[in-house]
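Structure first, then comments.
Every protein chain except one is present and positioned as in the full complex.
Our next item is chain A:
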Amino acid sequence: MKRFFVFMALLCCVSIGLLQAQSRTITGTVTNKDDGFTMPGVSVLVKGTTIGTVTNIDGQYNLSVPADAGTLVFSFIGMSSQEQVIEGRNVINVVLESDSKDLDEVVVTAYGSKGKVGLKGAISVVSAKELEQMPVATFDQMLQGKTTGLQISSGSGQPGSSNTKVRIRGTGSIMASNEPLYVVDGVPIEPGVFGSLNANDFETVSVLKDAASTAIYGSRASNGVILITTKSGAEGTSTVNVRHQSGISIKGVEKFDMMNSSEKLWFEQIAKKGPGWELSPMNPNYELLSPEAQAAQVAELNRLRQINTDWQDQFYRNGKTMSNEVNFSGGNKKTKYYVSYQNYYQEGLSPRSDLNRNTGRLNLDHQLFENIRVGINTTIGQSKINHIESEGGVALSNPYAAVYLANPWEEPYNADGELAAGHYRYVNPHLTEDENNSLYNPYSKTGTNALDMMANSTNKEEETKFIGAFTLEWDVLPYLTAKSQYGIDYRHSLYERWVSPDSFYSNSLGEGAPGRDGSISETFSRRTATSFTNTLDFKKVFNDIHTISAVVGTEYLNREYFNFGYTGYGLDPKLPETPATITPGTDTNGYIPTVSGYKSERALFSLFSLVNYTYDGKYTFSGSLRRDGSSAFGTNNQYAVLYSAGFTWDVAREGFMSQVDWVNNLKFRISYGTTGNQEGIGNFESKTLWSNTEYAGNPGYYLAQAGDPNIKWEVAHKFNVGIDYNLFNNRLNGSIDLYNDRTSDLFIQQTFSAWDGVPGNIQTTNAGEMRNRGAELLINYDIIRNRDLTWTVGTNLSYNANEITDLGQVKEFEQGTSIVRVGLPINSHYIVQWAGVNPATGDAMYYTKDGQVTTDYSADNNVADFGSSEPPFFGGFNTSVSYKGFELSAHFTFAQGFYRFNNQSFFQENPNFAQFNMSSNMLDIWQKPGDMTEIQGVHSQREFSSKDIEDASYLRFRNLMIAYNVPKTVLSKVGFIRSMRLYGQGQNLFTWTKWTGFDPEDSNNIAQYEYPTPRIFTLGLDLTF
């Protein structure tokens, strides 16, 4: 707004100037230094004013300037701007240089003051622009398909869910965490918990992948590092941004069909289970009934056939999304600020599922004295999440299971419109009670009971998160800065689980069960991670040719957990979810509450250094060294020493390249080093511990844990070669990387002799080895780059091959339906191979290990021929067109060559579960000799086999956005608005896949009625004042 007034004032001045003041004319020609040609279209502006022009086709300009004009600014896209002081000249000729040498690199700084000691290596930077406006709540999901080497798959459509798998260059550990280290403004934060952070506050997200860039983070960095810098204010005018976005989430389309009522009732006859069979005239009991009873039965069967409840209407809805945000930024020479507030509300696809988040941020920098600065970067956020029942679980209360498993002939409501939970059981009016009991069984009302649970229970999570960084910086010398930072990452969460005393679930519990009159559980957990970092950083150029930059520092990290909770019973139905609703427990009422909780802590103290030496701007040698001492390490391995060495060659700066004008930037990188992973070690795993016990009424101690004094970190040995390029006037740019990461000392369960006294005879030890090799390609190309029209395309492709190379004591071990075996990638499926259905007998057939066909199912015939659930090939591509103020952009992501276990088909295609609805595939069930089908007869037991392993490769139309930036000329008429952007977008628009489950994308290897990813459509408006 202020700028607007300035502008108006200037306009006045100019007009007056034109009328009154002496003006003069300056002319000149602009040429390109690289090729010597004249340059059309170069902007020429009187500094500090809006008086300006552009050069003509011959590169010449002619500009009237006020007499007091001081400096001209010449600028052109892709070239360095140049300022010329007028000093009375009338002709000013200018030679512009390509700015490739300035685009050098976005300096990503690990420690120390900004920009002084940049990290070298394989780093992908995702800018704020690419994350803003995405209609998802957590920023890890926003990074999907944005850059190379980063594979992200979301495991839940619950708004704010932390169930997202993030892998940088593959999975490097079998038992320990595979989550990257996340650092916000120098403060390490809890991985995976991003529901209370506002990604619109982020300026850049840098993904650090190789040893050269990550080794400085030592024993926490083997899974890569994601560095986040938040926005800060700029010197000058104050800016106000207001953003609004709202829209809806709607369900995608599943690739399977469930049966309708008549199909299901027909199937029940085949399966000899359920009312379809009990009421069927084919049932042998039918003949024994009186004609009236027979007629009543047939009438009931016909009634059920007509019901056809659409469970999708009951369990799915269209969810609303609304986000409102305002931020203020600005500052002067001494003080800069950025303040923001956001409210984000998103409803899930299920009626009892949403996220309501409020976040605020204050970033403040102040220059205390000429060489001393202080700063704080803080954010506080609170999110309230309503969860569905049993999310992602094979449980009938999970609405995304019940929606498919509920029978279509089941009626959720009685004649009064009330939810009628319980079970269905036919009562034939022409039979006695005993006869009824012997002929008709009760069938649980799967859908209705789930609806009752949804209505009569809550599952809430309330998270409060604070991240703060308090910084003191002191320029001891112009080339030496000391910095001290105290950081805190604080989170507390309150989980509340309430089951109404009036719920069907409570009422169905037996006499004496504590929860028969409802229950309420509250669990409080608190995580406090503090960091205290002190660094000295140094940068100096010697003899104009040797640049040395270095940082040395110490860091102390401490992480504390505290958790406690209770469950109380005997709830007063008139009181809401509060501890006061609990009936105190006595010996007789059975309402004794339970309490639980624990405390734990770990600390890390580190010394580190990073040195870069650059010769003549062309050759950079970099090295880092870090020593981590962790309270969790064994006494025999108290310190992890990890290092890296790298070399960068700036080819474009070589003399011989000066003639190669189509190369703007070309850098070659190579690095090797080691990083560690300590997130697989329990906080006290190295200690021998005793816990309380009792024997014959006497208190005692039992050995809870035999400490392992040798337990240490896993070590990732990372090798990387890469090229960064900007070609053809920067129109084509990107990078190519090849890497070979070997993780050694992997945590493995080692079996001990029973005589060794290790509890359970099993202990984690550092013994395994795994390898991830891969290639990454990043390409961005500006197909058209005009003043009005630009069209860019880009792609990022990543290939990662994982292989387990050593497992210590053993060569393989099973893990659920997977096998961990030397020579195979991790998460390889291990199951019996399906051989189809014998048309003569209807028996399921399987292959033995030797390739023989058999009808005998045995886990001894498990083979590992069905791939892995880790995608070797993944990435994204995008394109955007902008014409004048209009922008159209599309983003696709894909993952290729991975396989998942479709556990849902085990339930939906299994006559053993015929009390639930079945997939319509089951209509093809084998019934008589000669039937050619993939569905075995009812008599043949359904088993897990390779039939359930499916190719989950997918291509997803992740985002389509249309935006219109209102032209400045229009805005200037309005007055106070500096920019205005209107947009509409669709998220997860379409998915191409062979996968027949709901969603091929997931955070694990198995499909078990996960919360599906919604399609989201929003409209938004961004205003800047």
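In this text, a contact is a pair of C-beta atoms (placed from the backbone, for glycine too) under 8 Å apart; a residue touches a chain by one contact, two chains touch by 3 or more; residues count from 1.
In the analysis below, contacts and distances are computed from a predicted model.
Going by its UniProt record, the hidden chain of the complex is named "RagB/SusD family nutrient uptake outer membrane protein" among "Aspartyl/glutamyl-tRNA(Asn/Gln) amidotransferase subunit B", "Simple sugar transport system permease protein", "Linearmycin resistance ATP-binding protein LnrL" or "RagB/SusD family nutrient uptake outer membrane protein". Set against the missing chain, the residues A:T27, A:N62, A:Q312 or A:S600 yield one that touches it, A:S600.
Within the whole complex, the absent chain has one touching residue among A:F256, A:Y566 or A:F684, and that is A:F684. Between the chain not shown and the residues A:I92, A:M259, A:A482 or A:M845, the one that touches is A:A482.
Contact with the chain that does not appear here is found for just one residue of A:Y615, A:W662 or A:Y701, A:Y701.
Here one chain is not drawn; of A:G629, A:G836, A:G885 or A:G984, the residue touching it is A:G629.
The chain not shown here touches chain A at positions 476-477, 480, 482, 532, 534, 536, 553-554, 556, 598-605, 607, 629-631, 638, 683-684, 687-691, 693-696, 698-705, 707, 750-758, 761, 809.
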